[in-house]
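Rather than the whole complex, this shows some of its chains in their spots.
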Amino acid sequence: MTEFTMTATVSLETAKAVVEACEQKAEEIDNPMVITVANSEGNLIAQHRMDGAWLASVDISRNKAFTAAALDMPTHDLAEPSEPGNSLYGLQNTNEGRMVIFGGGYPLEKDDEVVGAVGVSGGAVEQDMEVAEAGVDAFEDLSS
Amino acid sequence: MTEFTMTATVSLETAKAVVEACEQKAEEIDNPMVITVANSEGNLIAQHRMDGAWLASVDISRNKAFTAAALDMPTHDLAEPSEPGNSLYGLQNTNEGRMVIFGGGYPLEKDDEVVGAVGVSGGAVEQDMEVAEAGVDAFEDLSS
């Protein structure tokens, strides 16, 4: 019998390093962002709103991280299946409005297990993705 | 070190002048409206529901102002990117249902900084936009 499942989850120290890497990239591309790191169960570990970043991004960043943790996949993979006529049309209305189906949320994985997620919002979707990917890269350097 | 960021925000006196200008335009086109002015962080400063204006517009007007403040852009710019297949599809489901992606919400800007927003609802979208623009014009006259 399997009494327990063991799960690793990102520490605050790791979360801070991921946020820091995102902030650096956001400064590099000169676009203030809101950055959130959540644990594998979608709950917040760290969130920073850079000066001048959109208010709307506070919610979007947090929920991109939630979505990526909750579905174990990047949020940009959800857009197409959520279109009218496709298989997951309506996904964006589930989970009390916390599902975000455009890019900028990524799971953080270790040994093929999700151990957290990062969500970035504040610019065009490609910019959000670029900044979030800098956080994923920093995470992978840390955990390798 | 940057300890603080300084932000200007519309005073109630300015908000009243914006609402007044919107009301005049709404009377001119004979369409009662709900008009909201919010500050740069999306919180309400003034809201008027003209006699006979739709109940639904109480929510929509407030959230058009919220959206314009929260994303620093007019709400009519959000419709196309939020369509299925486009980059921000799903934006309308974020921020606990407060994102409005059709016209009638405008940021109020001074020296390229958002200092507030106006949101109008009560007629066809073009009418909402016309009335809100009268408010923006009044604001620009005041702040120039």
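A and B label the chains in the order they appear, each numbered from 1.
Simple rule for what comes next: contacts are C-beta pairs under 8 Å (C-beta built on N, C-alpha and C of every residue); 3 or more make two chains touch, one makes a residue touch a chain.
Just so we're clear, the structure is a prediction, and the values are computed from it rather than from any experiment.
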Given 2 placed chains, full-complex copy number: 4
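Criterion: only the chains that are shown with their structure count from here on.
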Equivalent-chain rotation between chain B and chain A, CA atoms, steps of 5 degrees: 90
Computed distance of Cα centres, chain B from chain A, in Å: 29
Contact set on chain A toward chain B in their complex: 51-52, 54-56, 59-60, 63, 78-79, 82-84, 92-93, 97, 99-103, 124-126
Footprint of chain A on chain B - complex, ascending: 2, 5, 41-42, 67, 69-72, 84-85, 87-91, 93-97, 99
